[in-house]
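With one protein chain held back, the other chains of the complex are shown just where they sit.
For reference, chains read A, B and C in written order, and residue numbers begin at 1 within each chain.
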């Protein structure tokens, strides 16, 4: 049964230094509030896992939470580079960052294997690709029926999965809808999970394209309305494209980035204060 | 693009003697009308594929459409045996029936591999099981990362998949909901597909737990209201449990079975006449 | 003393008692459905019933005839596809108790639901495995409910439908067999009221081992019986 608790307590209890932590949400429903709380609590030596690192991992990498990153596309969607990610990879600032990178399909299937209780699963591979030389999580496998050479992808089983959903009920059952990405697989593959939600409702009314995570498959649920900003929660908020664009300038400069993080993330008490600090108009 | 056509034309065009034909629908949405049409058109030497053969394959086997059956559970759910299936296996009546059988999980994953464009996929296997000795579609495979021994299951790619859905729109996009079984995988794994639907609507309104098959993934759509009887279509009909119970006596006896099939299936013009013939009260 | 319950009812009640409240129970086809829903109606209102048709957390008002009845989907916490059910929820390791029936069972707790007689020329062709091999393999505990007779409790299975780790316990109309960890053998550990060890031995196709201490099952409580009969009556009425 999921414990319904505060985000602070959930992160204190479930995210430890040295953990591998998957924060998922494919553009939609990115768990920014939980990411900020991890940064605020000063977690270190994390292996961060996410198909599209996005601004959320740029922030965590930039403040030095992570030793390693497992990912497939590290850009600011529609804008350009993730400067903190680049600075870590290109210049080891603030820390050297080990990276293990894959294509989206491989990352998705690594979660699928983890969620399926398997050590690996199978895909069609790409022989002429340099990615395969940079990882020990891909290996050739021969089809015992046809003799074809395919690619085995190793299961991903993060210590913790962190996702954001629109709703939970009072028992801790969780529902998310819209673009649902790989959140179900990430939560089922992980040993522990934290779900932030827009609101708690009496009943989860069935909805189109919804993913339901039963309460017994989730460790903790915390209510954080708007907790995806600058990402969005379908039915609750819209993507703050202006924020994504302005992040380019904020993150390009180390000093400006540090100051921004201090003012809006590290030096605030929690998510409400973050939102208020932004209303004072300091992003760009 | 799916052609919207009559069931008769769809079966004439898409189901050929000797084909492998998957008729799917897990208790819910079983495509009985399409099965009857296949029987009525006198198809022969089919390899029938279905997790739970149910009464529909009992009927097709009993009239001699099939040379082979690929399945995982051949009973009359909640009632007992499928007598025509048993008679074929035990006594080769009306024809010898080659069987290839698996567990549900294996059958589901064989469709998954087919839908995924893979020659096989991987499951945890069961070493002490006699099923594995009766098929060439299961084989051991070693995890290249952990050395664990797992089971490779060969892809299923039927010539034709036949399913029933609640709705299609005028372009031939299809939507089904409720218990959705392995229909999506069966249609995507098959070379051709026929979908019978309860009705054609202007717009497919999004619904909870719906599977949408885009028109370009379907070969033909035919409108057959109530075409799942004695199975059911959530939102349109309820399961005719009385029929399932009475099938036990009808099917137990070869002569009575033949007479029943002549009167209600082979000797009628189509589905409407089948339904009317049943209203005259002759099932039990 | 005249009994106010049948051996079949005793079996179902005893089976239901094996399901703790709030456990995640994968409900196999047939008898397990009755016992699992009886547990939910009595001591285990928080039990999570999982059906291979895709319904997770189903709360049927009446006993479904098939495991794919509409009521299972309509009352479930979530409904998933069959591949997802078997891959993520079952093989993924979320199931506490797998609950099965069996046509034959041997002393090691292996199950046959495939054929009686030779595979290629069976005297009786049974339905086959369904989800049983995966349920048996991936659940933390596996329970079987089956009528006690030498036809069912056989010395040698005609076919191993589900082998490997085998079942944890078998609840019958005569008593309860638990699988001994050391020997891997099913051992008689409980008798239902009025049943003797000799009766059970006579109904078992191998030389049955008996535990040092054999419990006697509590007879069905009035509440249990009433709940069971209500469930069964609802099924009859609805059909």
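What we mean here is this: contacts are C-beta pairs under 8 Å (C-beta built on N, C-alpha and C of every residue); 3 or more make two chains touch, one makes a residue touch a chain.
Bear in mind that the values here come from a model prediction, so they are computed numbers and not experimental data.
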Neighbouring displayed chains - absent chain, whole complex: A, B
Among B:56, B:115, B:143 or B:234, contact with the omitted chain is made only by B:115
Residue in contact with the excluded chain [from A:23, A:38, A:123 or A:265]: A:123
For the full complex, which residue in B:137, B:173, B:209 or B:251 touches the chain that was left out? B:173
Hidden partner interface residues of subunit B, rising order: 1, 112, 115-118, 173, 184-185, 188, 212, 214, 216-217
Residue numbers in subunit A that touch the chain omitted from display: 26-28, 51-52, 71-75, 77-79, 81-82, 85-86, 89-90, 101-105, 108-109, 111-112, 123-124, 126-131, 134, 178-182, 184-185, 209, 211, 232, 234, 238-239, 241-242, 244-245
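The working rule: only the chains that are shown with their structure count from here on.
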Indicate the whole-number Å distance between the mean C-alpha point of subunit B and the mean C-alpha point of subunit C. 28
Hunt down the residues of subunit C that sit against at least two other chains at once, touch-wise. 87, 91, 138
What parts of subunit B, by residue number, touch at least two of the other chains? 123-124, 209
